[in-house]
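Removed from the display is one protein chain of the complex; every other protein chain stays in position.
We call the chains A and B, going by the order they appear; numbering starts again at 1 in every chain.
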Amino acid sequence: MIDVLSSLLILAGLFFYLAGSIGLLRLPDLYSRLHALTKADNLGLGLLIAGLALQAQDLLIAFKLLLIWLAILAASATNAHLIARQARRLESGS
Amino acid sequence: MNALMLLVFDGLLLLGIVSLAWASLASSDDRNSVILFMAFGLVLAVAWGRLMAADVALAEAAIGAGLSGALLLAAVRKRPAQMAAGRANNSHNPDRTGVNMLLQWSVTLLCAALAGTLAWALLDAFSSTPHETLPQAISANLEASGVSNPVTAVLLNFRAYDTLLELAVLLTAVLGILAMGRATAVYQPAGPIFDGLVRWLVPVLILTAGYLLWVGAHAPGGAFQAGATLAAAGVVLHLAGHPRIGLPAGFALRILMAAGVAVFLAVGLSLLVMGRPFLGYPPAWAGALILIIESAAMLAIAATLVLAFVGAFPRSTATRAASRQVREEEAR
Partner (left out) sequence: MLTAHVMYGLSGCLLVALGLRTTLLHASLLRRVLAINVMGAGVFMMLIAVAYRGLGVPPDPVPHALVLTGIVVAVSATALALALARRLHAEHDNG
C-alpha cells in the first residue's frame, strides 16, 4: 500500500521534471524558461522527496529529506533570481 | 527488486552517462561543454551509489561535480580582453583545426583498438573468481585499525602513505596556481537575496562538514568529502564578494595550507622515533590519531581548494585600493 503511494508520488514528481525540461526546450525567452524550470523542478523534487520519505526506515531520515528539499528550494530560488538579474543587467547595460 | 528492473535501470543510467560525455566533448560551444560535463559528473555520482561505492559517490558529487564544475564555469567566463575588444564569442572554437580526415580516422581506430584491448583484459579478469586476499586481510584487521568504515581504514591506516602523497599533490597544484599570480575575478558584494542565502548556507555547510568528518569513521564520509563541503562554503563566500572568504590572514593561511601534509608527516615521524614503522599506528591510539590527521587534512583540503578556485591569496580589507587597481587593469 505504502509502495503504491510512494510510486505514485515519485511518478508525479518525474512528470513535473519532464514538464520543466520541455519548458526549457520550447519556451522562447530566458525569463520564461527560468520561471518554468525553477517552479516545475522544485515541485517535482518535493513530490519525489515525499515519495522517498514514505519509504524511509525512521522519522529522522524523513526529516533529513525534508531539510534537503527546503535547502534546495531556497538555493534554486536564489539562483533563479541571480540569473535573471544578471540577464537584465546585460540587456540594459550593453 | 528483480533482475530485469535492475538491468533496465543500469542500461538507462549508462546510456545517460555515455551520451552526456559524448555530447559534452562533441559540442561546438565551450560553455555548453562545461555544463554538460557538470551534468555528467552528477549522473556519475548516481552510478557510484548504484555500485555500492557510497564514499566515492559523496566525493564525486562534492569534488568531481561541485568543485570541478565551479572551476570550469569560472574558466569559461568571457575574458576581459575579449569584452574590451568586442570580439565575437571566442568559445565557438573550430573543431578540428588543420587535422585532415585520414588522421582523424586513424586516431579513432586506434582509440577503438585501445577500448577493445581494455575490454578484453577486463572481461578476462571478470571471468576468473576474484582474489579475496586483500579484502579478507582488511576485514581481519579492521578492529585494530581504529575505524569501522573499511574505506577510511584503507585510506588513513593501511595505505596512509598514499593519502599523504595525495595531500602533497594537492598542495603542489595549489602552489602552482598561486604562482600564476592572477586572481580569477573580483566579485562585487552580494545583494540582499544572495546575502540572505549565504548567511544561513555557510553555517549549515560548516556543520555538515564537521558531521561528515566525524561519521567517516563508521559510515560513508571522511576528510575529503568534509574538506570539499567546507571548500564549497568558501566558494560561496567568494562569489558573494566577501574579501576574506573566511580564511585567516597572511602567515596563518600558509600554515593552514600546509597543515594536512605537516600533521600527517609529524604523526608518521614521531611514530618512527618511537620505534614503530612509519605511519604504523599502535592499535590503542589508531582511532585518535586518525581523527587528528583527518581534521588537519579537512582544513587543509578546504583552504587549498578555495585558493585553487580564487586563484590568488585573498585580499584583506585594508587593500581595497589593490582590488580597484585589479579592476582597472582588467578593464584595460
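Basically, a contact is a pair of C-beta atoms (placed from the backbone, for glycine too) under 8 Å apart; a residue touches a chain by one contact, two chains touch by 3 or more.
These figures come from a predicted structure and were not determined experimentally.
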So which shown chains sit in contact with the chain we cannot see? B
For subunit B, residues touching the missing partner are 1, 3, 6-7, 10-11, 14, 17-18, 21-22, 24-26, 30, 33-34, 37, 40-41, 44, 47-48, 51-53, 55-56, 59-60, 63-64, 67-68, 71-72, 74-76, 79, 81-82, 93-97, 99, 103-104, 107-108, 111-112, 114-116, 118-119, 122-123, 125-127, 130, 134-135, 138, 150-151, 153-155, 159, 162-163, 166, 169-170, 172-174, 176-177, 180, 182, 184, 222, 224, 301, 305, 308-309, 311
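Following the convention adopted for this analysis, only the chains that are shown with their structure count from here on.
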On a C-alpha centroid basis, what's the spacing between subunit A and subunit B, in Å? 26
Contacting residues of subunit B [partner subunit A, same complex]: 191, 193-194, 196-197, 200-201, 204
With touch defined as at the start, can you tell me which subunit A residues reach subunit B in the complex? 71, 74-75, 78, 81-82, 85
